[in-house]
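All protein chains but one are shown in place.
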Amino acid sequence: MSVYFGLAIALLAGAPQEDKDRTSWTISAEWVYTAAGDAIEGGLVTVSDGKIRSVSSGDGGQLQCFAVTPGLVDLSVRIDRGWNAVEQSREVTPEMRVVQALDWFDEGWMREARSGVTTAMVNVSDRNVVGGMSVVVKTAGASPQARTVKADSVLYGAIGSAPSSSNHPAYGRPDDFYSRRPTTRMGVEWEWRKAFYDAALAQRDKSKQVAGTTELQKVLAGEFPLMIQAWTTQDIRTAVFLKEELEREGLGAPRLIVDAAAEAWREPDLLVRTKTPVVLPPFAPQGRTGEGSFFALETAAQLDAKGLLVALSGHGARQVSQRLAYQPGYAMRGGMTFDAALKTVTINPARMVGVDRRVGSLESGKDADLVLWSGKPFELSSAVIGVLVDGRLILDPRQANK
Amino acid sequence: MNVFTASTRAAAIAIGALLLSANAAADGKLAIKAGKVVQGPGMPEIDKGVILIENGRIAAIGADVKVPWDATVIDAPKLVAFPGFVEAHSARGMDRPNENIDPAAFLSVRDSIDPVNFYFEDSLRWGITTINIQQGNNCVIAGQGMVVRPMGITIDEMTVKTVSGVKLSATPKAGMSAATQAQALRKAFGDLQRYLEQLVQEKKDGNDRARREALFQGRDLEGENAKGRAMEGSAWKVAGLELIPRGEIDEKQVPLLALVEGKLPAFFYCGRPMDVHRALEVARDNGFLARTTLVISPACYKAADVIAEAGVPVVLEGPVVFTETDPLTGAETEIFVPGELKKKNVRFALSSANTTTESLWFQAAQCVGRGMTKTDAVASVTTIPAEILGLGKQVGSLEVGKAGNVLLFSGEPLSVTSWVEKVVIEGKEAYDRSKDVRVKHLMAGKAPANTQAMGGSASAEKKVVCCEGEDPAEHAKHLEAEAKKKDKGEGEDK
Amino acid sequence: MLTWILGLGGVVAAVPVQASDDHGAQASFAVRAQHLRLFGNEVVHDGVLVVENGKVRYAGDAKRAGEIGHDVIEHDGWLSAGLVACRSYSGTRGDTLEGKRPLTAEARIADVVALDHVDFERALAAGITTMVIAPSAANVVSGATAVVKTHGASFVSREAHLALSFSDSALRFNRYPTSYMAALGELENALARPSGVWKRVADGKLPVLLDAGSRDEIQRAVRFAKDHKLQGALSRAPWAGELADDVKQSGLAVIAGPFDVGTAERSLASVVALAKAGVPLAFGVDAPWNSEEGLRLSAAMCMRAGLDGRTAWESLTSTAAAVAGAGTRVGKLVSGYDADFVLWSGDPLDLTSRVVAVYVDGQRAFGGAE
Partner (left out) sequence: MLAIISLMTLGLHSGSTSMFHSASEDQATARSVLVRSEKLYVTPKRVIEGGALLIQDGVIVQIGRGLEAPEGARVIEGRVVCPGFIDAWSSFALEENAFEDDRVGRATRASDALDSYVDPRFEQQILGAGVTAYRVQPSAGARAGGLGAVVRLHPGKRADQSTLLADCCLAGGIGLARDGRAVDVFDRVGEIDRWIGALSDGQAYLEEQNEYRHELEEWQKKIAEKDKELDEAFKKAKKDREKAQTEAKDKGTEFKEKEYKEDKKPKAPRFDEDKAELARVASGELPLVLEVHRALEIRSLLEGTKRFTRLRLAIAGGTDALECAEELKARRIPVIVWPQPTVGGRPEEARVKGMGLAAALESAGVEVILGSGAAAGIGSRDLPLLAALAVGHGMQSEAALAAITTRPARMFDVSDKVGSLEVGRQADVVVFSGEPFAATTQVRFVISGGDLVVEGR
């Protein structure tokens, strides 16, 4: 397909006015990859009022392209994780809701939407041990309420050197609240264990109820997952041991998800044993990623082969070839099949945080989040030329073909 | 860099001589049988083709080439042969890419290239067979670069072309602003002109005085024949330079003089569109515009028509898709820069940044993704950089008479799942993925025994302290300042 | 329960008026001018203003003024109500922030303002007769604002608004709260079980001043005001115009500016959009860090960007007075209002007009003797 692109894949700004609010379309493509069954050759997707009506074979859609995939889902989009989005006065702040600090006007949303990510989860930054409640949002839409898919989706925290990096012993200035625990990985782990034990205690002794206890209790009851960022192998091990200890002690059965699990390839059996879903960071060219960890290229393929639920993430990369739309390509470079790679950015993340009834695959009744490609998806030599979020056209493929 | 050795070498400037490495096996014959042979951009693909390489050059290529009995054979029915990639401009492979003295055209990268540098091994891994090493962009007038092949233990084994051109920059050097950079460039060429004029004037005065002395002493003056050469150069000339033997000219000025006389190519770095005008103006005013190649950042796409008007080729440094922020609304648009250059028909070559996701072949694939034809995309990483380096007849495609630089891909060359299995440079096997320990480590993560993992030890636990010994509260304030700097932008008025 | 003392009663001692004012003693007089700008676009040619013990008895056409019992000052230029600046730090000598604690709801800037400070003379020279003095916006809750007259050392109100901040300037990295979430949580808790000053805010008796910078901060402030049915005004909010409909629904006013040389066109267009959406507008001066002349300069810049003259004049006088909570006393030349007025050499909307004289509560506070 050597259609020559105009100077830039024009934003919808160029499209006629009424197209902006239109939420009913028919889209045809040589390949429709539904991520919920096998691909359809020469497929047609009809969308009305922001929902997918039908996915069938056929052609002659108003919008045409080479391939259509479901809108991509990124569970670690890391947009706008500035200083003001984490409450540093305490290390354990489960009651904080990141949705209250969200900048809905940040240009990062448009950047993600333009490159195919339609649903994203925003987590509190890793400067706190237990950051707070995350929120799953659409990357485009009319108002904050319309864009919120699931508030309080997971309780997010971090194990590793990041949470302790700005703390220090008293240094003779005890009033500065950075002179506090934890200053090492052991301290971070101790904070986690203490938080859960206090929460369990508070169930019996109401006087021990403090801010954030209810959220921890809900995690113990398994109401929503617990997502822990753990780059290196010892952190992943600590997270899994924490879950197993809580189960062993009878405090509860938290549903653990490990975020940015770069070194999951070292001890995969831990994760398989506890069926812990894993969100992998973006692939780094020389392998070196956060907190000194090493992220092997075959990790995604290996974990998927062992039956684990694997998702990829883009970490809000600014450079186009590092964004989520290219990550499945690098996973395939590590040996993953196309179908498995497609699931890691669509239905798998959706299933992990329980939004797979609305997003993650092309099935009638689901939200009309679609990505239109100029060639085989995730290939370097194909690009995202069209995006629909809730049936609304964010990126117009017709502009591109002019 | 040792100034003494550099200056003697700078005097013997072999312009453009292609030195085939001395130790290429004189009688080496190699035949490569591949499932498919892609000869070059826009050239026919041969199924089950054979490439015969003798003495480092391609002797024959085609489906029915007879393989001589004494040729070693690489039989790869499932692989795809492809011409080696050419890197038109790179400042890596050296310990320190930049100088701190301004006009340093007399220096050469020859003295600072480190043959065992990790960059050359990485280049082989990503299929780059010819590299033009130039000094870094942080300069006013830097030293002379050279073209090397990423193979060989000594500089001489690596040399493909001893001088590839002088490096200049129109973008301010660190600690300078646009005005002082322009002033420094003007001063460098102004000093050259004043120095030559003074040299000629002193010679003339000397001759006059000798003539008068002879008259006074009553002897006949023997004819003073001019031992030097008149100054060529299209922009400005110093009359009477033939009076000066070229050997007497200060060796620090000789390369600059060669530049002005159009004998030396130039690589001019432009980091911003306004710098393109400065670079073209300096090149035009000093007569080396015809031999200038601009090394541009993606932002310079705005000056594409000015570049086209000047008719100079460019090397595009940085990602092929440039994200531009509107100064008034803050909205971002993504500009496909090679597309812009193509529209204004500017001849351009791509260049790989240090990470592999931006390697030449990844960038070429992204160009195809954004609508560029496969021919143009492949040409921008093979034949066009070869022509820019004046090696159009030696490298860039698989044709009879050209160097035997062949890559063997595991699949479709521009596909994300393909790997470079083998690299042959001038008929000698330079790389084989099956023996590449570091790729095994990158793939599986397990570092084989006694090999240093890529980029530092895996298990070293680095405590994130960005300023040694700094009290964390200061450190936190320092992070706060940085966070403020990348402020959301909505808050400000101005 | 703190008894809220009405402005006039609260004056402690009548500060001695500058000697140059020979009209101080005489309680009532009249001024006749070529043009009288009463309010909005109401301009009367050859009008007269009659003042009786500090109040306006009559302002309007000279013919219908009937017999004026007092001597008349002739002025061959314009006469208008005194200007009202809706946010300033004049007279506080920079002491506007309680650094130790982020939440100081009970604090009052009125306890800090030195009413005879030189800042107020500069305000008079720029034609300003009434100012809202605000505490710094660098705390989540920084206390109550005050409304003062720029002459006569009198408070119009010692507790005019409660100043809250939704902007990141109220957050620090080394003291609580460091995040929007915690700051918002504090405000929610305060209004969940309101007491003291919060009770008056919850009952709608005390308006609020919401400081907000970027658009997401404005969005949060507007939603907070709507949820808790608060009255008052947004402060700064440079791009509030791009959320004009939300701001309009919330009923909040906007205190814009001060705009200075080189202010981005986007901020000026935002003020014009707010005016078009019908949001009440006023201007702040942030003196003494910015010049008091910034009030008229901001209005002139907005007019150049498209703001109509009527809205511009109201945002300097009547609307500003309403936002300051003194809408029934100042901002208009209507019988019964305070006699705060200014004599100009030309139309006060033109920057080319010079301030000839300024009268506050019927006493001449600035300007040469006619």
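Here the chain labels run A, B and C in written order, and each chain numbers its own residues starting at 1.
Here is the rule we use: contacts are C-beta pairs under 8 Å (C-beta built on N, C-alpha and C of every residue); 3 or more make two chains touch, one makes a residue touch a chain.
All figures in this text were calculated on a predicted structure; none of them were measured in a lab.
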Residue touching the undisplayed chain, where the options are B:M43, B:I155, B:A235 or B:M274: B:M274
Which residue of B:E213, B:E232 or B:D250 touches the chain not shown here: B:E213
Subunit C residues that touch the omitted chain in the full complex: 89, 93-94, 119, 122, 125, 260-265, 272, 288-291, 293, 297, 300-301, 303-306, 309, 312, 347, 349-354
Hidden partner chain, residues of subunit B it touches: 172, 175-180, 182-184, 187, 194, 205, 208-209, 212-213, 215-219, 272-274, 277-278, 301-306, 324, 326-328, 333, 335, 340, 494
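Definition applied: only the chains that are shown with their structure count from here on.
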Label of the chain whose CA centroid is most distant from the centroid of subunit B: C
Euclidean distance of C-alpha centroids - subunit A vs subunit B, Å: 40
Inter-centroid spacing, subunit C versus subunit A (mean Cα positions, whole Å): 48
Euclidean distance of C-alpha centroids - subunit B vs subunit C, Å: 64
Per-residue multi-chain contacts in subunit B, two or more chains: 473, 476, 479-480, 488, 490
In subunit C, residues with contacts to at least two other chains: 168, 173-174, 214-216
List of subunit C residues in touch with subunit A within their complex: 168, 171, 173-182, 184-185, 214-216, 219-220
Interfacial residue positions of subunit B with respect to subunit A in the complex: 319, 321, 323, 325, 330-336, 339-340, 343, 355-358, 362, 365-366, 368-374, 414-417, 419, 441-445, 453-456, 458-465, 471-473, 475-476, 479-480, 483, 488, 490
Sites on subunit A touched by subunit B in the complex: 2-5, 7-9, 11, 80, 82-83, 103, 105-107, 110-111, 114, 161-162, 165-168, 171, 173, 176, 178, 232, 263, 265-266, 283, 285-288, 291-299, 318-322, 326, 329-330, 332-335, 374-375, 378-383, 400
